[in-house]
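A single protein chain has been removed from this complex, and every other one stays in its place.
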Amino acid sequence: MAKPVAGVLGSFVHIDAATEAIRALRAEGRTGLTVYTAAANHEVEEALGITSSPVRLFTLIGGLTGCAAGFGMTLWMSVDWPLLVGGKPIASVPPYVVLAFELTILIGALSTVAGTLILSLLKPTTGLAYDPSFSDDRIGIFVPVGPEQAGSVERLLKTAGAVEVRRED
Amino acid sequence: MATLAHDAHTPTQTHAEVTRDVVNTLGTAGRGYFMLLGLAVAMFLVGAVTFVALLKYGLGLAGYTPPVMWSVYITTFVFWIGIGHAGTLISAILFLFRSPWRTVVYRATEAMTVFAVMTAALFPIIHIGRQWFFYWLLPYPNSRYLWPNFKSPLIWDVFAITTYFTVSSTFLVVGLVPDVAAARDKMFGWRKKIYEIASLGWKGTHEQWRHYTRAYLYLAALATPLVLSVHSVVSWDFAMSLVPGWHGTIFAPYFVAGAIYSGVGMVLTILIPLRKALKLEHMFTEYHFDNLAKLTLFTGSILFYAYAMEYFVAWYSANKFEQTSFWLRAFGPMWWAGWTMIICNAFVSQLFWFKKIRTNLTALFVISIFINIGMWFERYVIIVSSLSNDFEPWAWGQMNPTWADWGILMGSFGWFGMWFLLFARTFPVVAIQEIKETIPWPRLRKGGH
Amino acid sequence: MTDESTSEQIDRRKFLKVLGVTGGGALALSGCSTDRVTKLIPYLVQSEDQVPGVATYYASTCTECHAGCGLHVKTREARAIKLEGNPEHPVNAGKLCARGQAGLQGLYNPGRLKGPKARAADGSFQEITWDEAINRLADKVGAARGKIAVITGAAPGTFSDLLSAWTTALGGQVVRYHAFDHEPMRAANRQVFGIDELPAYDFAKARYIVSFGADFLETWLAPVEHQRGFAESHGYQDGQMGKHVAFGPRMSLTGMNADEWHAIRPGSDAVLALAMANLIMSERTGAPADANGLRGVLAPHTPEAAAQETGLPAEAIKRIAREFASAKPSLAVAGGVGNQHRGATELCAAVNILNYVAGNVGQTVNFGAALAAGDGYGSMNDLAKRLDAGEVTVVLVHEANPIYSLPKSSKFSGKFAKATFKVSTSLFLDETARECDLLLPGHHALERWDDARPRRGVTGLMQPVMQPVFNTMATGDVLLKVAQRLGGPLASISAPSFEAYLKTAWQTQVPRGSDFDTFWRGALQRGGVYGSAPATPVRLAPGAQQVGYHKPAFDGTETAGDFIFSAYPTSMLHDGRGANRPWLLEMSDPVTKITWHSWVEIHPDVARDLDVQEGEILRLTSPFGSIEAPAYVYPGLHPGLVAVPLGLGHTEFGEYAKGRGVNALDLLNGEAPGGFLPYLATRVSVAKTGKYQRVAKTEGNVRQLGRGIADALTLEQARSGVAPALAEKAGGHEGEENPPREVAALKGWREEQQEEARLGAYAQDFPKWAMVVDLARCTGCSACVTACYAENNIPTVGPEQILRGREMTWIRIERYYEGGESPGEPLETRFVPVMCQHCGNAPCEPVCPVYAAYHTADGLNGQVYNRCVGTRYCSNNCPYKVRYFNWLAYGQQAFREPLNLQLNPDVTVRARGVMEKCTFCVQRIRGAQNQARMEDRTLADGDVVTACAQACPSSAIVFGNIKDPGSRVARLASDQRGYHLLEDLNVRPSVTYLAKVLHEAEG
Partner (left out) sequence: MRTLAFVGGGALVLSAVVGATTLGGRASPHPAAKDTTIVSSLTPGQIAKLPGPRQPIFFRHDIHAGQFEIPCRYCHYSVAVASEPGMPTMETCMGCHLVIGGTDSIAKAEITKVRKAWNDKQPIEWVRIHTLANFAHFPHQRHLKAMGPMACLTCHGDVKRMPQVYLVNKVNNMGFCTNCHMQRNINKDCTACHY
């Protein structure tokens, strides 16, 4: 377990209070906020000003790879040991479209998942303060600050309407 | 049977209640559950023993009677593949359409999909003559320099099923992660540990949600064409051949519709008891069943049309072989199967025009059983009856299933039930986080956003 | 083996092992598994004529019936693996029937006696040594003081001579007993021509053939020879085609091949023949002068009178008589076993007259050949009486099974039992051997020396082609050894071995100016010496005046609702000797397509009246006994008749025969007067038992639903060059043609497809193997099917599997009915041999996921057993349904010791779970190609002959390279009668069928 990050953890019940707090913190120029929610919530996203995820690139690349692999494999394997069946051409594309399609989906999907994991691992959550209620009905905001500024942050959160504020150090 | 809580379009619960109710479904189960599980395992063992017998003595144990070279096993294979489709439709396609009623049911159906495909995937192995050489269908480098024949629809099948299984199980797992995390936070002791691991360190930070939502969208986007392709490929196993009764251009859409129809039927068969057993009546409401029933009615009507078309085209084509084949399908030795299929699928589903029936659980359940039977027979009729009288009159022959056929069929239901029951007690059968998404968060001040 | 002396010393167990050496492939049964022979056991001594991996052919003679066809025995690694016809032999000219080929399964039959046995005090048999056995026999015959009888079914030949010499020297009596001995024919010949012999019939010459219940394509005299002739006469050739009319109460295979079959009242056929003769005499001159004396005798038999008796319209009789007379030469035949009613002799006499007045005697009926025959039923009865009277103490039974082949009502077994010492030399423990005290199992014909004289001028040799499979001894040697021990009266008969005896006997035949060795070697190579019999001209004998007709008499009192019972022989089981051969049991009967069990044939109308379904078990009861068998509804019957095939219902005779089916003889009168056993002379009552048994038949839908599978042209159409009308038949479009635009498009598409296909392998310099089947010649006899079984190691599957339609016949004979649906409409039968069509655009190939089915460069539809995983998709997609799946390790049970010795090492024994099918005998193709390459030449037409084509007695199948314009197959394939099965599917089969040709239906 990585050593806990020092900071302040505020727990909200009300969404508008939470978003308000986020906006205020960002206005103060606080960075590295971590917001916990039990479900995706666009208000929070707006407040944080999040841009959409780059995971789609993985999907695209994966899909294209799959398609190429599909055609490549079938065509090459057909001519590698050419056997004539039913008076049809040795390397006939139409039937191979099916396989190319399936591989597109397969590799596309797998790379999407892989992408999500990789991207999530870029921002590790280890050491950040967390409270089980966040997966239930609370909204959590963690602000990584040193002890000297912790006080002001606590105050800010309280005024915003946090039902509970905890200091980590 | 239970009367339904009235229109639950907007959930009446709070986040906390949702978490509670769903997490309560996990963990220790009652005697009824274990009796069911025991039954499922027993049925599975019957199938397993039958399979061993097939390995030892050969497929001759089953009722195959040339020219009927495919029968119960392929029938059951197509049946299970079909079951899977409703799941993906509800979880992926309806997700893209932002259909509100899917949220509650989708987890259960997605699980059903995965286990149905797991069941179906066994059959290509079971039904071949030399099961131990099954891997020859995979393109792996070997000292003989031999590759599979990618022109064969059976190879398409192998790829389609593998893909379908991988993608749908990924989709299920991805969906589960936040819920498992929620469960984790409600658990104590060793259970907590297990869910801890299963939750892959999910905390629900905004970064995680950011990638997660995107990934989920794209998975749905990929699964949508997949679900259409898989059953099309399965239908091409037949349509690509020149057997009268198989050689049809409408097969792909016809089979996809049938698949979804049968799938929804199975969803109903599963959900109606499940909601009771898990005390989730207030979540699965009339609203959901009403919509499921409408879906059934829609796909059922497509089938009605497809059946009609099959017969019409057979007559209109003026092709002797087609005509004979379909005439015998209706009035030949297998007339009973032919009519079972038409009545159970084309006609019974039409009852759903009536809201009373759509919203009456007993009626729904009974009808769903009819649908399951009807759809199994659809495949049985298409496969067996078409094969038993094709081009060469002298080679015609009728087949009767034997214990080996029934054994495997029973085993497949056992295998499916086993997995589903285990799942239902171990993982949330309702998507906590997605329901929460639909529940508005409490606010300090009114209005606002 | 040419060198007995040394190789004899290898003991038999070793011998089997020796086979293991290079025949390893064949002995390992698990087919597509890589299990291997782990030991290499070399021959002790190399025999000059056996090269491992190379087939050696020995000429021999078939002993399955008395036609005495010549054989070429194919041996590999010193095992006989296939029987083929000897092309030089005058009787069968290279062809062989199903029964002849199944002789192999007599040789390797698991039911064979493994060594000599004697009955012990407790009645059981116990093994003894040959010395003991011979001593016992010698003692008994020595003590018998002439009270000896020998019952032999052996064909005339040196062994038979020895046997008679031996017996007479001992003061005993020899009875030559053949179950089917055609006594009525010989009696009639005595009566009408004063000559006591069976003539040879020349069917090839006959332009018009009338059969009065003579099944000359099945069991009558020399079926293979007749079929060859029939195909020549009746096959369509440049506008010419003979006609065949069959009369009889039952439509046998012969009747099915007739242009007209008339169901006449049982036993009424003599008057028909006489009426025809009468008409001919009265209408045309030119009949032999001495025939005029007959006018008086024939006068009363007017066509009208005949019509009265037979139930045929008089017009039909007149028409047929005129056609018969105007066709020169024509041929009338009678005397089939199945038609032996009380008046059989009368019938044969009448037919003799008919042939005589039509001037056929000497043309198509040739006396002088004196076909092999026995002493007849009468002398057997006399012997029975002597046995009964205790005048015989020692009986020796050789190659005969009277206790089975005589009806129970003859009480023969009881009389037989009265002899104190009974000896059998049967190879099997048959019903008669079971009653004997000493079993001296003889060698199989392929293991011993002998010769056979099936007819005057023809002597066939038999030579041992391999080591004896079991500890048996040629009966000839037994006799000689006994003679040696007894001396005395037998002293004159002495030779070191029967081989030596045979050679001495042959010394006399050596033509002037050549030494014995060259003569002998030549004879061995050619399989015998073949001369032509001096024709014996015959004239009418006084007896001819006695010809006449009496109303048929039948045993049993006539009561309402009873039927005339017909026990008829089938081409597979003959007199029952075929019943222990799995091949013949599984080979569906050419007429009913039923396998493995007995059945009762009843007419559809009768079935309707009695409300009998197929498979319902009926009890037939006659004054002499009763039997129960499942019903088979068969339109080819006189409504007053029920028929049951002979040959089954054995109580002994090995595992395959024992307790299988019922014995139709049980219903017959065993003490009937008249010097022959009447098979059509009993009344039976038919009772429903309410029990059912599914009939194990390979018959599917008997109507071809206008799909153009068995196509036919009328003689006029054939002459005027009309092609079989396929467009409307082959399922596509009712009558109307495709618009030209579509036709063009389709054509273009086809060509493009072939063009692309060429990327693969239809390379120009390869041959393209193809086959032509002439339906105008095919008689449905199923010889090709047996040949295929033998050549390709096809397993028999047994009745239970047949009920599931799982027979493995790579080539099957489909039998379709035409017409016969409305009363009075004649029923026509068409036979179509269907094997893999080796399609150019084979639908089975692209669907195989592992390329186990694919197309070879030389146009074969290859099937790679060891690659097959058994998805069976290929079979689903095969429009002809000619792919067969090995459901349950059939090989293991079908080829158990010692039947596995018959396996062809060139062909893989397919494993369970594998698809198999006709390969166009690819092993023969590759073998020929190897040979050609070794000799640095290319294949010539005729180098490759498939097993079916080789066997076909009517040469209906032709195989070859269709790309070679000079080849027979190329010429025939372009014949205007040619068509493909289901042509509209555009699968481009390599098999071309030549449409059957029909005489316009008249009268």
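The chains carry the letters A, B and C, assigned in the order they are written, with residues numbered from 1 in each.
Just so we're on the same page, contacts are C-beta pairs under 8 Å (C-beta built on N, C-alpha and C of every residue); 3 or more make two chains touch, one makes a residue touch a chain.
Source: prediction; values computed, not measured.
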Seminar exercise, completed: Neighbours of the unshown chain, displayed set only, are B, C
For this session: Decide which residue listed in C:Trp220, C:Tyr789, C:Tyr854 or C:Tyr993 touches the omitted chain of the complex.
Result: C:Tyr854
For this session: Kindly state which of the options C:Cys69, C:Ala631 or C:Val907 is in contact with the chain not pictured.
Result: C:Val907
For this session: Can you work out which residue in C:Arg386, C:Arg867 or C:Lys996 touches the chain that's missing from view?
Result: C:Arg867
Seminar exercise, completed: Considering the complete complex, of C:Ser494, C:Asn930 or C:Ser974, the missing chain is touched by C:Asn930
Problem set entry | Per the touch definition above, residue among C:Ala350, C:Ala452, C:Val922 or C:Val991 touching the missing chain | C:Val922
For this session: Pick out the residues on chain C that sit against the missing chain.
Result: 6, 9-11, 14, 17-18, 21-22, 24-26, 28, 31-34, 36-46, 51-54, 851, 854, 856-857, 860, 862, 864-867, 906-909, 919, 922-923, 926, 930, 933-934
Problem set entry | Interface with the undisplayed chain - residues on chain B | 142-145
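Everything that follows uses one rule, which is that only the chains that are shown with their structure count from here on.
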Exercise. If each protein chain is taken as a node and each touching pair as an edge, is the resulting graph a line, ring, star, complete or other?
Worked result: complete
For this session: Report, in whole Å, the distance between the mean C-alpha point of chain A and the mean C-alpha point of chain B.
Result: 30
For this session: Could you grab the centroid distance between chain A and chain C? Build each centroid from C-alpha atoms only and quote it in angstrom.
Result: 82
For this session: Mind pulling the residue numbers of chain C that touch at least two other chains?
Result: 843, 846, 848, 851
Problem set entry | Touching two or more other chains - residue numbers and ranges from chain B | 146, 148-149, 151, 155
For this session: Provide the residue numbers of chain C that touch chain B in the complex, in ascending order.
Result: 699-707, 709, 731-734, 801, 804-806, 812, 814-816, 832, 834, 843, 846-851, 867-873, 875-877, 879-881, 884-889, 911-915, 981-982, 985
Problem set entry | chain A residues within the chain C interface of the complex | 82-90, 92
Exercise. Which positions of chain A touch chain B when the two form their complex?
Worked result: 13-17, 19, 34-41, 43-45, 48, 50, 52-53, 55-56, 59, 63, 73-74, 77-78, 80-81, 83, 85-86, 88, 92, 95-96, 98-99, 101-103, 105-106, 108-110, 112-113, 115-116, 119-120, 123, 125-126, 128, 130, 132-137, 139, 161
